[in-house]
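With one protein chain held back, the other chains of the complex are shown just where they sit.
Labels for the chains are A and B, by order of writing; each one numbers its residues from 1.
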Amino acid sequence: MAGDNKKKGLAVTKKELIKQKVLVIWTVVFVIYGFIFYYLPLVGWLMAFQNYKNKTGFFHSKWVGLTKFKFLFSDATFLRTIRNTFCMGTLNLIFTTVMAIVFAILLNEIKSSKIKKPIQTISYLPHFLSWIIVTGILSDALSSTGIVNEILHNIGLVKDTVPFFSIPWLFWPIVTFAHLWKETGWNAIIYLSAITSIDPSLYEAASIDGAGRWDKIKHITLPGIKSTIIVLLIMNMGNLLNAGFEVQYLLGNGLVKSVSDTIDIYVLTWGISQNDYSLGTAAGIFKSVVSIAIILLANGAAKRAGEERLF
Amino acid sequence: MKSKTVKKILTVTMSAVLATGMLAGCGGGASAGGDDAGSSAAASDDGGSSDAAADDSAAADDSAAADDGAAADTEVAEGDIVDFTFFGGMPGTEINSGNNEIQDLIAKKTGVRLKETWLTGQTVSEAIGSIIASGTYPDLIDGGDGCQDLYEEGALVAWDEYLESGKYPNLSNYYTKAEWDQFRQDDGKIYWCNVFQNTKGEPTGTTHNDEAFWVQARVLAWDNYPKIETLDEYFDLLERYAAANPTVKDANGNEMDVIPYTCLCDDWRYFCIENAPQFLDGYPNDGSVIVDFDGKDPTIVDYNTTETAKKYFKKLNEEYAKGIVDKDFGTQKYDDYIAKLSNGNVLGMCDQYWDFMQINDSFRNTGLENEGCNYVPLGLTIDKGMENRWHTYGDTLNVASGIAVTTDCADPDLAFSFLDKMLDQDIHNLRFWGVEGVDYLVDDDGLFYRTPEIRANISDPKYRADHLCFYSYLPQYGGTSDDGKNANLPEEQPSEFFDGLAKPLQDCFSAYGVKTYPDMIGSVKEDVNATHPWFPMWSYSNNLDTSTEGGIAWTKMGETKHEWLPKVVMSSNFDAEWDNYMKAYADCKPEDFLNQMQEELDRRIEAKANE
Partner (left out) sequence: MEENKNVLEVENNSETKASAGTDKVKITGSHKKMKGGDLAFNICNGIFMVLFCVITLYPVLNTLAISFNDGVDAMRGGVHLIPRLFTTENYEIVLALKGISRGALISVLRTVIGTILALAANALLAFIVSQKNFLFRSQLSLFWVITMYVNGGMIPVMILYKNLHLTNSFWVYVIPGMVSGFNMLVMRTYMEGLPYELQEAAQIDGAGYMKIFWNVITPLCKPIYATVALFVAVGQWNSWFDTMLYNRMADQYTTLQYELMKMLSAVTSLKGNASAATTGQTVNITPISVRAAATIITMAPIVALYPFLQRYFVTGLTIGGVKE
């Protein structure tokens, strides 16, 4: 029985293969390309197990086994940066995703393209401002003489000025807000694009049935872009540990160091500035492994739920 | 703290400052005078610095360079000029290469036109790492911290045969034999030479490019130029002035609240808050540690845990509670800090001169310099009557980096001849003073000077790109030139320096009877190389990395201090917070670091003894 099935399966495969010849050829091309440009450089991961020096390169540097990893995971500072990175990454992911979807849907509800187009154009402009400019404006606004303190003071909410950047628990929300501010419009592009692909007759049919705006959003728009949302979500979950470097670096200061330092800042302090490429690589491997694990989990969950998924 | 990060970024910043600062300085832009190229270089290796003082090699250099001065008059035809490339492991301003008047003049005299490329958006080690990986080198290179890597990679040409050939007397005489020997690598050969802090003739020492407690000239004037020697007197003066003048006018005449004292803690620049204790105890800038040698064998002392450190931070804590220290000091970024200073309402701070000197231009433009907003350095100590060493006298030889010729250079002979000719007095003058009659004038006594129009020209970026060519990372001298009158670098010309000062600064200098910034500080005048043969210790601690226990401790100490020091200052219960800080500090195992420093200190003393 089992043998029969197998034979049959093989036969099908062979037939299919011939049919899909052109796809297979292109697949080979893409795999070769990907192997060269993405997988071959992974030889560099060997550095994490060495005491890498420029002079000796990775073929002749001294092997040190897991020393670098042991150093990382015995260092309380590193563990703290994992927590910071993970939490900021999660906050950013949740809020930017929700905000981008909300914005895309609301924008889509504006029917006049004379209003809609300028708003959309405005919305993605901040994407082009570098972080250094955005954080500069943000710290101005939140400084003791900034506009936020002025408003809070004028409406009588606070007596003294709020030193926003010296209060540790405020740091994560500020970073999240900075991301929202800069990227909402840009992130919404892809959802808007998905919304435009929803068949307009569905809305008309719903209208005739007497559905209101909320009903239509709930029953047509959201289901229509569900696959986009899920795929992007899974994908971005892989980036949880890439919560960043620049924002935290530019907004952070000594007083909030314990919550602001991310893995990338740690790598800068301990790896690059100290010429310790090996340590930086070890941290990089850790990030990659965790990212892939998260992706596999999320993808698996989506698969079990019968939803769209990455692969 | 003096971590390696700090050093790198410092190197980077300082070099940029150097490259541009010399220009702006001689342009008279800095009312406080130009920065001193020599000490810039030292500061780039971590704030440690000394201005020019007698240098053993000076006399020898003098005569050799003089002989050679006239030799370069034969012109090289345009077609025979060779284009060389140069990479500098520090940010810099590119000139309009190939279209620059002085570059062309120098090319005609040397046969070489050098195209300079500078570090951008990377650390030095990353840049050098990628240059090594790419396998293509420029003809000349200053690899900064990456020099060692380049040498180990076999990318550099050994200088020995060229120095010994006798064809390049300027270079051979640039350093004494003992000094050249210090550049030797483990194969016994020389691969690069540092181009800064090399005094020829007499040192002129007009500037203090280093750290000090600074105070606005008008604050001193208001109190009839009192003698301020201690930390307590300093804050007392600030308090009294702020009480009498709660607001000051900004450039547009609007009233602003006075900020009596601010303190920068941003990233690597938090040295502004942390390293004062070593100076307050009267020690020079060894950077990472104090070397105590009073009547005993030199011993490493940690300045972070001394009584003086505690007193200093307690003082800051008290002043913070009184509202004298800026409320935002712990969170301000460098840009905010500079903006604040250029508003003119900050009365004082502790900082390295190069870190804030650009505000002098702002003061000049807005007219605030006439209000006495410019800062004057004070050489404070913790108790009265102590010696201070905020300013160090004497060249500091940094053998860790410098200009090198790479193996990719097709004609090393020409490269060395080019480097050699950089030291010819006429080319040296072309580089730093410019063209006579255009960029400087000569008075009846043979002294070079500049008019305000020339200064304006020279600080115009376009003019600089099209006309001036400093080759700022090629061999150069400080001190005075072969004529025995003029300074090699315009900003070190005393007359040029004093004329460029704002009126309130000139008044202030006169009131104290001083002519230069170092005089104002009144540090002990001693050749630091003679009195502190191990100086500076930072040249070792800067090169620590995480491969040693001491290096790990060093990085952790830096992180801890950065987090705790502002907390301690802002705390409502100083003593308890200080104890917490000390506990966190002890967890970094500073003893690992200190022991390693002691070993290095002993090694250096022994090496000197065997010399």
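Quick notes on this one:
Criterion: a contact is a pair of C-beta atoms (placed from the backbone, for glycine too) under 8 Å apart; a residue touches a chain by one contact, two chains touch by 3 or more.
Note that the structure is a prediction, hence the values are computed from the model and not measured.
Within the whole complex, the absent chain has one touching residue among A:66, A:79, A:94 or A:235, and that is A:235. Of the listed residues B:103, B:198, B:216 or B:343, the one in contact with the hidden chain in the full complex is B:343. In the complete complex, the residue from B:185, B:230 or B:366 that touches the missing chain is B:366. For chain B, the residues touching the chain absent from view are 13, 16-17, 19-21, 24, 27-30, 85, 87, 91-94, 96, 99, 117-122, 126, 129-131, 133-136, 138, 250-251, 335, 338-339, 342-343, 357-358, 360-362, 364-366, 452-453, 455-456, 459-462, 465. On the side of chain A, touch with the chain left out of the figure occurs at residues 13, 16-17, 20, 22-24, 26-27, 30-31, 33-34, 36-45, 47, 58, 103, 106-107, 109-111, 113, 115, 117, 119-130, 132-134, 136-137, 140, 181, 184-185, 189-190, 192-194, 196-197, 199-205, 207-208, 210, 212-214, 227-228, 231-232, 235, 238-239, 277, 280-281, 284, 287-288, 291-292, 295, 308, 310-311.
Here is the rule we use: only the chains that are shown with their structure count from here on.
Chain contact summary for the complex, chain B toward chain A: residues 3-5, 8, 123, 125-126, 128-129, 132, 149, 152-153, 265-267, 270, 327-328, 330-333, 335-336, 545-547, 551, 555-556, 559, 562-567, 570. Interface of chain A with chain B (complex): residues 51, 53-55, 71, 77, 136, 139, 143-144, 161, 163, 165-166, 249-250, 253-255, 257-258, 268-270, 272-277, 279.
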